[in-house]
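Structure below; questions to follow.
Here the complex is missing a single protein chain, while all its other protein chains stay put.
Up next is chain A:
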Amino acid sequence: MSVVPAQQSGGGGGSSGLYDVLELVLDRGLVIDAFVRVSLVGIEILKIDVRVVVASVDTYLRFAEACNRLDLESGPRKDPGLPDLVGKMTESGAKGKSKGALSGAAETISDAFKQAREEGDSERQTTSRPRARKTAASRRKEEQE
C-alpha cells in the first residue's frame, strides 16, 4: 500500500523544507572508509537562522522587550496569521493542558489587554507590524475574549 507521495520535500520544495533535508544529507547517511569525502569547506551557506534560547544579554533584552510588547500587541487584529493553528486549537478534543495554560494566560492578563486596547487603538497604525508567529497568538486572544 502506498498512501503517501514518494517525495514531499524534494527538489521543488520550499526553501525551509530543503534546508531541513540537506542537513540530513550532509550529516547522516552511510560512510564507507574506503571512499573519500569531498571537502565541506564553504558549507556555511547552509546555516539556518533559527532563534534559539542562548544565554546572552541580547536574548535577555529581546525577551524583556517581547514581554513588554506582549500585552500591548494582544488586542484584536486583522492579520491573516495562522488561521489553521487557531482552528486546530479550538477543534481539538484532546487539547488538555496546553489549551488550559493558554486560556490561563489570556485570563491572567486580559485586564492588561483591555487597557492596552483602549490605549492601543490609536497607536496601532504606527506600531511595527508583528511577525506572523505573533499574529497567531493575537488571534487566539481575540477568540477567547
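Heads up, the rule we're going with is that contacts are C-beta pairs under 8 Å (C-beta built on N, C-alpha and C of every residue); 3 or more make two chains touch, one makes a residue touch a chain; residues count from 1.
Heads up, the rule we're going with is that contacts and distances are computed from a predicted model.
Per UniProt, the protein behind the absent chain is "Gas vesicle protein"; the candidates were "Sugar ABC transporter ATP-binding protein", "Gas vesicle protein", "Spermidine/putrescine transport system permease protein" or "Potassium-transporting ATPase KdpC subunit". Touching residues on chain A toward the chain that is not drawn are 1-4, 6-11, 16-18, 20-32, 34-40, 42-43, 45-46, 48, 50-57, 59-68, 70-71, 85-86, 88-89, 91-92, 94-96, 98-99, 101-102, 104-106, 108-109, 112, 130, 133-134, 136-138, 140.
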